[in-house]
Structure formats: structure tokens, C-alpha cells
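Just below is one structure, and these are the notes that go with it.
What you see is the complex with one protein chain gone and the rest in place.
Showing chain A:
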């Protein structure tokens, strides 16, 4: 994974537009957040291998970045993205790593399902 280069990511988002794609979308503050700080409200969500098609998508911001994908009748959204890369199956991997190196958000797009 490398620090995001918006143009590269935009190119990849464009490549996957109007195709049947699988996405992994995740936010997390870690399962122990409320254990270490009882005042912390722990929340997170993930969806894996959701099969979608989006009309177009954009990466926006100065870093950390935001990505939005416009669906025929809905949206996919992620914020806090810092790094990007591609896996061996050509899938776009976007992640937001916090200052301690912990993953806070991930958005991944590919034409083959994730394992």
C-alpha cells in the first residue's frame, strides 16, 4: 500500500464503473475501544462481497480522502482513506490507517469476489 495518489485511484474507480463488482467496505474503531476507555462509544460496520454496479465514482479531498460511488438507486461512501494498492487479482484496495498504524476504514473494489 502506498499513500494515495488521487489520479491513480480515480483511474481505477473509472475502470470499474458500470461493471458488476464486489466490494468490501469497513469501518472500525477496534473491538477493545470501550474496554480501554469505558466512555468510548464503540461502533463499526462491514459488508463483504456485496455485488454492486455503480454509474460513476469520485475520489475527493486533500488527504485523508473520501470516495463516493453513485449507484442506480443509492450510494457507497467512505471517508478517512490514506493508502491505496492493487492485489494480484487487480482489485483496488483503499484503506485509512490512523496515526498508530491501525486500520480505521477500508473500501475495496474488484471484479472477482474476495476470499
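Operating definition for what follows: a residue touches a chain if its C-beta (ideal position, glycine included) is under 8 Å from a C-beta of that chain, and two chains touch if they have at least 3 such contacts; residues count from 1.
Methods note: contacts and distances are computed from a predicted model.
Chemist: For the complex's missing chain, which UniProt name, "Na+/H+ antiporter subunit D", "FtsX-like permease family protein", "YbdD/YjiX family protein" or "LmbE family protein"?
Modeler: Listed in its UniProt record, the absent chain's protein name reads "LmbE family protein".
Chemist: From the listed residues A:52, A:78, A:95 or A:109, report the one that touches the chain absent from this view.
Modeler: Selected residue, touching the omitted chain: A:95.
Chemist: Touching the absent chain: which residues on chain A qualify?
Modeler: On the chain A side, contact with the omitted chain comes from 1, 3, 24, 26, 28, 30-32, 35, 38, 46, 82-83, 85, 87, 91, 93, 95, 97-104, 106, 108, 114-115.
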